[in-house]
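The other protein chains are all here in position, but one chain of the complex has been omitted.
And then chain A:
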Amino acid sequence: MQPFTLNYARPAVQLDVTVPYAYDSGLQLNVLPDGRIAATDHATLRALGTTTSTAGSKTHFDD
């Protein structure tokens, strides 16, 4: 009784990545431990894939 589309499902990749930045409510920005703005560190963002179009988002399905 499984819908046809689910025949093509695969386990979601669980991204248990701990982001190295934290939200600063004063700046309204995420900040790295050394004080730099996370959004300016493209190497970190690429490594984490946090700005990427990804399938399987739990909260947002239009990436």
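By our rule, a contact is a pair of C-beta atoms (placed from the backbone, for glycine too) under 8 Å apart; a residue touches a chain by one contact, two chains touch by 3 or more; residues count from 1.
Simple rule for what comes next: contacts and distances are computed from a predicted model.
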item	value
Name under which UniProt lists the unshown chain, selected from "NADH:ubiquinone oxidoreductase subunit L", "Spermidine/putrescine ABC transporter substrate-binding protein", "Multicomponent K+:H+ antiporter subunit D" or "ATP-grasp ribosomal peptide maturase"	"ATP-grasp ribosomal peptide maturase"
Touch list for chain A against the chain that is not drawn	1-14, 19, 21, 23, 25-26, 28-30, 37-40, 42, 45-46, 49-63
